[in-house]
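All protein chains but one are shown in place.
Per-chain numbering from 1; labels A and B assigned in written order.
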Amino acid sequence: MSKRTVEVELSTSGLDAQGRPQRVPLVTNDGGTAVALQPPPGLEPDLEGEHMLINIGPQHPATHGVLRLVLELDGETVVRCIPHIGYLHCGFEKIGEYRQYNQIICWTDREDYLNSIGNNVAFALGAERLFGIEITERCKVLRVIASELSRIMSHLVWLGTFCIDIGAFTPFLWAFQRREEIYRLIEKWVGARLTTTATRVGGMAADIPSGWMDGLRQFIRTFPHTLDEIDRVLTRNAIWVGRTVGLGVMTPEEAINWGLSGPMLRASGVDYDVRKDFPYLDYETYDFDVPVGTNGDVYDRYLVRFEELRQSLRILQQAADRLPDGPVNIDDPRVILPPKSKATSEMESMIHHFKVVMEGPRPPIGESYVAVESPKGEKGYYMVSDGTAKPVRWRIRPPSFVNLAAIPKMVEGHLLSDVIAINASIDIVMGEIDR
Amino acid sequence: MGLSAPTDHRTVSYSPESQEGWVTTRMDFIVNWARANSLWPMPFGTACCAIEFMATAASDFDLARFGMERMSFSPRQADVLICAGRVPFKLAPIIRRIWQQMPQPKWCISMGACASTGGMFDNYAVVQGIDTIIPVDVYVPGCPPRPEGLIYGIRMLQEKVKNERSSDAGTRDEMEPDPTSQLYIPPQVIDELGEPFGNSVNQTRSGL
Partner (left out) sequence: MTRFNVVRTGASASGDQPATQRNVSHRSGAANPSAKALQDKFSSGIKRVDVIWGETIVYVAPSAVHEVIRWLHDDPSQQYDFLSDVTAVEYRDADVPIEVVWQLRSLPYRRFIRVKAQIPKGSPLEITSVWDIYKSADWLERECYDMFGIRFNGHPDLRRILMWESYKEGFPLRKDFPLRGRFSRSEQLRQALAQNPEARYSMEELTIADAFAELPTDMRERLSKGERTGE
């Protein structure tokens, strides 16, 4: 093999402007191994050595899924990080071109599986924009409740696994105990715990059963105790602070340019929240705050998400108070299934039922992109319709995908254990990244 | 395979000459009891089923009562590989590599519809069942299976472990594809291109 020189960076001094060690140039010798061209100046001159190449994943407890990070280490310091994704690529967007709009809702559960009901809502909003449908008021409030419950569920998983990555195991158990309560609520409503498929184009799969609101109020009443408990254990904990402060800093300009969204962006000081800036489901009528950090590090991301949990409770309380009576689904039998009692007794309803199930509702020719604030960031579904029951293109704008792309920038110059903490703070879901 | 000569070590021998006496059966009982009640899982969690697996391991559905709370993320120390989630083709060599790294005795639970058969992902990207790559002992259906369902599958595996016999020489064999077997057709013989519409033999009647 011919000698190939790839200079990773020409280092003129040992440290760069932020005080992180600069990378060293590599040369591939005739043996095929890459060696450092010269000892890195500014670092210990007598410790010439090769850089180690460490592979984390794709099967690893702390990568939050099948993510693969190839790290080039100088001792314990990360010199370069190359993430590899695609280990969970399951062809969602391709399948979407072969499914009706109501059928695609099943797939939206599985891509960001922590926020499954939130994804259902996001897709339904996009499809309703494409169809030109206005949903009922009750449906809007129910969807807000669903989205916020989903946000709480996702943040609890994030909190639990983040704690495990840093080394604290107990908050994981507390978080999952709370999640079981929400699972029971959602199971009473929709029938499934995790993969809910709760919405339909024009409404919801089912209305809440009687007595469900009591369960929700009970949850709202008891959840702050857990939050206070976790807060007491973590927020002022010296180990916690020591392991998270100052890591993975992204400046606001960098964060916007790298396309970060959600708590990653807000921790860096940019107060962009889709619910406030491009509202949907009447979010402008709810009274809630958007927490914004000022340091852009891992600790701030933890604080932002923690505060978002409290704000979600506020929204849930308001939504539970204002839930109006009325139908959940719109009254358009070409789009949504007629009630079973009508479908089995009236001929017209039966025909509509048949057409909606077999052929599927057909939107007019057009396209729509509706973005919602998922727990990970700006989640958007872009769908293009050519008038048939199956979309021409169904694109998922994955917030974790764009957030994860910034990990090489955040990780360089930090230690190996910091890589795990920074990776956990991005809150990635590989199902959404790879689709 | 089963029709080959009796000296084929893959066949199960139930001949009267097999050395099963009182001592071996008691040894089997103790060894199997110990193995079944301390199966250290290796969670190969990829997608939604991994979240239900975590929920099963958490407080409400505790896996510690089955001796499985010690998740071994290193295959070298694991007993049972629980493949929770869909496995795309890009991940296929990884799961095979992990399986090969696990020492015997080892078992595999395929959790969820996607790991068992490819699930709802009948497309170009997903392996249609991990049993095409590694040998599976228990399939747990569901999308995702409820924690009770996973526990039922684990109990089934425990029954399977308890019914193993040390006199079965083939039980703890590494099942590698045998090139001399008639069931293994070398890839050069298989046509490279599928049918005109690509794997249309798998098409359902609805034409999707």
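What we mean here is this: a contact is a pair of C-beta atoms (placed from the backbone, for glycine too) under 8 Å apart; a residue touches a chain by one contact, two chains touch by 3 or more.
These numbers were taken from a predicted model, which means no experiment stands behind them.
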Option touching the unshown chain, where A:198, A:227 or A:281 are the choices: A:281
Absent chain, residues of chain B that touch it: 89-90, 92-94, 96-97, 122-125, 127-128, 132-133, 187, 190-194, 197-200, 202
Residues belonging to chain A that touch the chain removed from view: 4-10, 25-26, 28, 32-34, 53, 55, 68, 70, 72, 80, 82, 84-86, 89, 91, 93-95, 98, 129-130, 132, 134, 245-246, 249, 251-252, 254, 256-260, 268-272, 276-284, 292, 294-297, 364, 366-369, 371, 378, 380, 382, 384, 386, 392-393, 395, 397, 401-402, 404-406, 408-409, 434-435
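The rule we apply is simple: only the chains that are shown with their structure count from here on.
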Rounded Å distance, chain A centre to chain B centre (Cα mean): 31
List of chain B residues in touch with chain A within their complex: 44-48, 50-52, 54-55, 58-60, 71, 73, 85-86, 88, 90-91, 94-95, 98, 120-121, 123-126, 143-144, 146, 208
Footprint of chain B on chain A - complex, ascending: 58-61, 65-66, 86-91, 94-95, 98-99, 106-107, 109-110, 113-114, 116, 157, 172-173, 176-177, 179-180, 183, 193-195, 430-431, 434
